[in-house]
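Here the structure comes first, spelled out in structure tokens, and everything after it is commentary.
Of the protein chains in this complex, all but one are displayed in their positions.
Up next, subunit A:
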């Protein structure tokens, strides 16, 4: 049952991801990206990682994508404003993309399929267990990453304040 659901949702994820790239309108791209993130949330639920699922839901779907949409709506991009690209750039793009594909195929060919990883504790993804892991063995990395986020936040505030000081 859950394998079938996985394949169904995985197919959806791939379709929506492709639509992100192929959509002509940037707003449509963002909306497809939101759908892609939604399918990721379903994947997390299937893996019994409820906390990760709901955080993905809140942070990516609910906050970051709202910001993306917000910015794109303000920019109001459409075909007329998009600069025409010269054929040279297109050729370079095709060559670079082709190189990447070749590299990926080469590395995937030599990769062997590892045996599936079996979690020692199936309930690891639930909030309580995750919290105990984060604030137990992983306390230092956890606190350091929060410091990193704080630094980023202070930096962003500083950037927005700079004009005021100079003026």
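To be clear about the criterion, contacts are C-beta pairs under 8 Å (C-beta built on N, C-alpha and C of every residue); 3 or more make two chains touch, one makes a residue touch a chain; residues count from 1.
Going forward, contacts and distances are computed from a predicted model.
Participant: Match the chain absent from this complex view to the correct UniProt protein name in "ABC transporter ATP-binding protein", "NADH-quinone oxidoreductase subunit H", "Protein-glutamine gamma-glutamyltransferase" or "Succinate dehydrogenase/fumarate reductase iron-sulfur subunit".
Facilitator: Matching "ABC transporter ATP-binding protein", "NADH-quinone oxidoreductase subunit H", "Protein-glutamine gamma-glutamyltransferase" or "Succinate dehydrogenase/fumarate reductase iron-sulfur subunit" to the record, the invisible chain is "NADH-quinone oxidoreductase subunit H".
Participant: Looking at A:74, A:105 or A:144, which residue reaches the missing chain?
Facilitator: A:74
Participant: So which of A:66, A:96 or A:139 would be touching the chain we can't see?
Facilitator: For the chain that is not drawn, the touching residue is A:66.
Participant: At which residues does subunit A meet the chain that is not included here?
Facilitator: 27, 31, 34, 50-51, 53-55, 57-58, 61-63, 66-67, 69-70, 73-74, 126-128
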